[in-house]
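With one protein chain held back, the other chains of the complex are shown just where they sit.
Read from first to last, the chains carry the letters A and B; within each, the first residue is number 1.
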Amino acid sequence: MGGKILLEKINIPGIETFDIYRKSGGYSAVEKALKTMTPAEVVEEVRKSGLRGRGGAGFPTGMKWGFIDRKSEKPHYLICNADESEPGTFKDRYLMEHLPHLLIEGMICSAFALEAKTAYIYIRGEFKYLIGILNKALSEAYANGFLGKNILGTSYCLDIYVHPGAGAYICGEETALIESLEGKRGNPRLKPPFPAFFGLYSCPTVVNNVETLAAVTSILNMGGDFYSKLGNGKSTGTKLISACGNINKPGVYEIEMGITVEDFIYSEKYCGGIKGGKNLKAVVPGGSSVPVLPAQLILKTASGQPRLMTYESLAEGGFETGTMLGSGGFIVYDEDQCMVRNTMSFARFYHHESCGQCSPCREGTGWQERLLYRIEHGLGRAKDIDLLADISKHIEGNTICPLGDAAAWPVSSAIRHFRNEFEFHIEHPEIVKNISHGNIDKYRK
Amino acid sequence: MSENHNKHEIYKREGKLYKFSDYTLKRVNEIIERYPEGKQKSALIPLLHIAQEEFGGSLNADIMDYVAGLLSIKPIEVYEVATFYSQFYLDNVGKYVIEICQTGPCLACGGDEMIDYLKTKLGIEAGETTADGIFTLKQVECLGACGYAPVMQVNTCFHENLTKERIDEIIDLYKNQAEKPQSNDEKWVEKFYLRK
Partner (left out) sequence: MLRLTIDNITVEVEEGTTILNAARKIGGKIVPPAMCYYSKLKGSGGKCRTCLVKIANTSEMDPRPIPKLVPSCSTLVQNGMVVENTISEQVLKERKAITEFLLINHPLDCPVCDQAGECDLQNLSYEHGLEETRYEEERREFAPIDIGEKIKLHMNRCILCYRCVYTAEQIINERVHGVLYRGDKAEISTFVENFVENDFSGNIIDVCPVGALTDRTFRFKSRVWFTNPMDAHRNCEKCSGKVALWMFGDDVYRVTGRKDKYNEVEEFICNECRFEKKKTSDWIIEGPRKINRTSVISQNHYEKLTKQSIINPTEGKTEQQE
């Protein structure tokens, strides 16, 4: 268990350069795809692999590619979603910084499969330093005939450009991303129509996460069937997990799906246990959007089975006792962390990031934050906890895009599992007021 | 006029003419050409980044009208976008903009203490600029570097695993730097330049 696939070559010095990457076997997937396969065969290979989108939703990539409107006369577009802004998630940044050619190789294969002649990498504006790295790698790929006209002497042509965002988490949502790429505000679109029919410039478009596209390289190299045997059940292959919070060894780890959560948190190979020998209190395993679980439920499911790092196992028990793998942003909290403060910070995040188009999210996220701010600062009232739970319930499911759900779940799950902490804040205003952790400004700017 | 309107310096229109240098303009045109014909509006966000950098660190109405002209779009289309994205600054900022993360994972690792420390050290609150015009402090949401918490970004450079000592060093470093450090802080327009 535990063979690295994406990060296999990360320790080779100079792997970020074309020459070294190529010498270590890089770009063989492009050769294989362009010279020996048809676009449909590439799609089929990815479908067989069972690869699921690594951006958070976990939608099967092969199926998504199958939807693209091939009858359309319009050009097709591939967009790489490198907006990575979900709190707790920092895996794409790591991949792009150290293995830019792996992403580019995956993008060439994917664009070929989708018959796209132009592809964009939409990267969050804060990652400006990465744009230089990516553009350097792209220039090398052009210089060596892997991008541009008639790649490897075939009739296939492809241009890839990097496009920056400018500080808006919502632009990670695929239709908001498309709007933003068109030079507009990042307002998500109503679906349907889906991007596979009406995407960028109303053309058929596929948006995939950085890690998803990088995994396509490995899938073509090893074959879809082989990849599908890695991992566990419908969670095939490997997943990058970005681990942070109160652990000894925060960082990005590639795991084969199916290891236990306990192993991931405590083994030396991964997080190396809780910092300072403290006890584990809670984990948010898939980025800030997914429900938080207390220690006993993250290590073992409600039925007492060890919880595994797979889409299915983490979701077991529904939202009552389960959570989601999400984007793989694994946030660990030790026994001293205040769940009310953490929830307030997440609520503030979603309030700040709501695009403001639809009323439940625009108004509800602000209400959540204000209530949580009061509770956290010792100004809460007994009725506030139920009110808060009620607000989040009515945001959830009623919005245009899933940001509404993402804003509601951290709040509802924190109340579900840590209600006592909320009650404590309300019953002991004089204590919570004097704890320094309350020292966060209500509004930035 | 209300408290909300006119609250930012961005609302100022002084009638000043802004123009990119010839060098930048050439790059700008290359960027515009990356998008299909008639879709030049796509270049808006990259152009606003470049404009903000070239024209002193923040945006105002004159600058935005200039960008609208370059892309042949309506000024309101630029205002709408510039006000949506948090990296476009609507008020004058100092030479260095310090953006310190205030989201959960950073807080769990002591981020709040670092925020307090920075405020005390610089003698300003979030959103303010030091009297000497060197630093502007902003509290921002997750910077995508949670594993290296607490995190802050100074202009485009990430500073991670912050401690009070680290902050002292970093602030000294920037204070004593007459010019912006070029190595970390190449111009946007260079970053965007794809050498085919």
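Just so it is clear, a contact is a pair of C-beta atoms (placed from the backbone, for glycine too) under 8 Å apart; a residue touches a chain by one contact, two chains touch by 3 or more.
All values derive from a computational prediction rather than experimental measurement.
Visitor: Of the chains that are displayed, which are in contact with the missing one across the whole complex?
Guide: For the complete complex, the undisplayed chain touches A, B.
Visitor: Of A:Glu182, A:Glu262, A:Glu363 or A:Glu423, which one is in contact with the hidden chain?
Guide: A:Glu363
Visitor: Looking beyond the chains shown, say which of A:Lys269, A:His394 or A:Lys433 touches the absent one.
Guide: Residue touching the absent chain, from the options given: A:His394.
Visitor: From the listed residues A:His163, A:His351, A:His377 or A:His417, report the one that touches the chain absent from this view.
Guide: Checking each option in A:His163, A:His351, A:His377 or A:His417, the one touching the absent chain turns out to be A:His351.
Visitor: Which of these, B:Phe20, B:Tyr66 or B:Phe84, touches the one chain of the complex that we don't see?
Guide: Of these options, the touching residue for the absent chain is B:Phe84.
Visitor: Considering the whole complex, not just the chains shown, which residues of chain A touch the missing one?
Guide: Chain A touches the missing chain through residues 168, 185-186, 190, 351-360, 362-367, 370-371, 374, 387, 394, 397-400.
Visitor: What residues on chain B make contact with the chain left out of this view?
Guide: 1-5, 11, 13, 61, 74-77, 79-80, 83-84
The definition used in the following text is that only the chains that are shown with their structure count from here on.
Visitor: So, what's the distance in Å between the C-alpha centres of chain B and chain A?
Guide: Centre-to-centre distance between chain A and chain B: 25 Å.
Visitor: Would you pull the chain A residues touching chain B in the complex into a rising list?
Guide: Answer in residue numbers: 75, 84-90, 93, 118, 124-129, 131-132, 135, 138-139, 142-143, 148, 159, 161-169, 180-186, 201, 242-246, 250-252, 284, 288, 329, 331, 333, 337, 341-342, 345-346, 348-349, 352-353, 355, 436-437, 439-441, 444-445.
Visitor: State the interface residues of chain B toward chain A in the complex, per the touch definition above.
Guide: Contacts found on chain B: 34, 36, 39, 41-46, 48-49, 71, 73, 77, 80-81, 84-88, 102-105, 107-109, 112-113, 115-116, 125-127, 138-149, 153, 156-158, 184, 186, 188, 190-196.
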